[in-house]
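Note that one protein chain of the assembly has been removed; the remaining protein chains are unaltered in position.
Letters A and B mark the chains in the order given here, with residues in each chain numbered from 1 onward.
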Amino acid sequence: MKKQVLNCTVNDEAVEVLVKPYTTLLDALREDLGLTGPKEGCGTGDCGACTIHLDGKPVASCLMLAMQARGRSVRTIEGLAKTGTLHPLQDAFVRHGVPQCGFCIPGVLMAAAAVLAENPKPTEQEIRYGIAGNLCRCTGYTKMLTAITEAAGAAARREG
Amino acid sequence: MRRFDLAVPQSVDDCLKVLAGNPSGAKLLAGGTDLLPQMKNGLLKPAWVVDLSGVAELRTLRTADGGGLRIGAAVTARELELDKRVTGRYAAVAESGALVGSVQVRNLATVGGNLCNAAPSADMAPPLIALDAVAVIAGPKGRRRVPLAEFFTGARRTVLGADELLVELVVPDPGARSGGQYLRHTPRRELDIAVVGVASQLTLADGKCAKARIALAAVAPTPVRATAAERALEGQAVTPELIERAAGLAVDAAKPIADQRGSVEFRRHLTRVLTRRTLTTALARASA
Partner (left out) sequence: MAVMKTTRDIKGVGDPIPRADGREKVTGAVQYVADIQPRGLLHAKLLRSPHAHARLVRIDTSKAKALAGVRAVITAKDMPQLKKKAPTRAHAVLAIDRVVFAGQPVAAVAADELAIAEEALDLIEVEYQVLPVAVDPLKAMQPGAPPVAEAGTEADTSEALAHSAVALASSETKSAKAVNISQQATVKRGDVAKGFAEADHVLERTYRVPMVHQGYLEPHAVLAQWDTVGNLTLWASTQGSFNTRSEVADVLEIPENRIKVIPVECGGGFGGKIRALCEPITAELARVTNRPVRYVMTRKEELEAGMPAPQVIIKLRTGVKRDGTLLAIEADTVLDTGAFSGTVLAVSAVFLGSMYKWPAFEIRGMEVLTHKPSVAAYRAPAAPQTIFAIESHMTQIARDLGLDPIEFRMRHLIQEGDPMVNNQPWQSNGAKQVLAKVAEHPLWKGRKEWAASGGKEGRGLRGTGFALGGWLGGLQPTSATVRLNPDGSLNVLTGQVDIAGTNISLAQIAATAFGVDFDQVKITTGDTDTAPLTGLSAGSKTIYTVGSAVLKAAEDARRQTLEIAAKEMEASIHDLEIRDNKVVVKGAPDKSVTLASIGKKGNLYMSKVPPVLGTATPAFSQQAPGFCAQIARVEVDPDTGETTLHDFVVIQDVGKAINPLGVEGQMQGGAVQSLGFAMTEGLMFDDNGRLMNPSLLDYRKLTAADLPNIETIIVEVPSPSGPFGARGVGEPPIVPAPAAIANAVEDAAGVRITELPVTPERIALARAAQGTGAS
């Protein structure tokens, strides 16, 4: 069970790291690269807390082996905005008081960012289904919807 | 998860070599959405895992020569959900892809994984069976073709040998006068597993049903076709009364068990309701 070399891009930086063949991508990010923003809430893809972007698409990083990311581009919550700045979604989440316990929030933000990347003017239903893979036990999702809708509007205005 | 070694082949032939070298059984990893949870829960403890993500052939979705679709085994549920070649004439397949898990699961989950995992509730099986899809299987002696309706041999069992690999699904073009739908019942809208799933595909000719296919999920150890219901429809003008009769016959094809997702009684009830609804939609789509 020799370690293998994983070459990929993480948050826009080229990364070369030795990983165990049985390490999940989530564990590699958290333990080998110190990116603990993505969380493990279930380990079986049923809660969304580990959501990251793989080549721009949202995936459950607990359901991938680290080596499956070879040659691909990974983005975590730590890379959603440039260091020291907030993505419009993050800013809206703070202002609307979305986070309570906060454990789901990195995954929700990555799912929401994927919704907006695919469709800058999503309907309420598109947002709801876009984050339906992310369980939250604290907020009841209402403030998330408000914040995402507002952030989408702001982004659309900027581009329009 | 317990420790294992990982092979990362780049071609189907490389895969077959790894499988041949591990007679005790290596597990093939495509999307991982079924395999990894089973390994994490200790239900599977393979010594070797073969990652298929480097095999380009498996990821290809293309139009077949002479019509029809060829869907690589590692094409994701999300691709089937969104690809215009699928959403048009193969709507039921796209609908089944759209229902799997959540978007972050659908970006990983593959059609081959859904079929090879062979859960009775697999969503992608009924619409592909209803479209007479054929599985292309690679093995040490070359490739063989198995109608998908004959692919499943039991709950979590298929015709695949330990040294074989599902390469692609070949789906014949149902034609312009054909329509289909896949519906399932789940308590939640997303992140759920079918309590019952039904795919219906109707092909019309001269105002009558030329061909009918009804396939059911989660009502038997394997996906099943409701052949008596299909026969009742074929050659007839499809009326609401006939659809109701076919829905009743579909219930007879269902041999459900009771489990944490539903009782026998409810599953039979749902089989009737969903067969009625999918046939109604299939008729409308075929007529459009």
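Everything that follows uses one rule, which is that a contact is a pair of C-beta atoms (placed from the backbone, for glycine too) under 8 Å apart; a residue touches a chain by one contact, two chains touch by 3 or more.
None of these values were measured; they are calculated from a predicted model.
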| item | value |
| --- | --- |
| Full-complex contact with the absent chain, from B:106, B:272 or B:285 | B:272 |
| Residues belonging to chain A that touch the chain removed from view | 20, 22, 30-31, 35-44, 46-47, 49, 76-78, 80-81, 86, 90, 93-106, 109, 125, 127-129, 131-146 |
| Residues of chain B in contact with the chain not shown | 1-3, 37, 40-42, 45, 102, 185, 187-193, 195, 259-263, 265-266, 269-270, 272-273 |
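FYI, only the chains that are shown with their structure count from here on.
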| item | value |
| --- | --- |
| Chain centre separation in whole Å, for chain B relative to chain A (CA means) | 29 |
| Parts of chain A lying in touch with chain B, wherever the complex brings them together | 1, 4, 20-22, 24, 43-46, 48, 51, 54, 57-60, 62-65, 67-68, 70, 111, 114, 129-130, 132-135 |
| Complex contact set, residues of chain B against chain A | 1-6, 8, 29, 31-33, 36-37, 40-41, 49, 51, 53-54, 78, 101-105, 107-108, 189-191 |
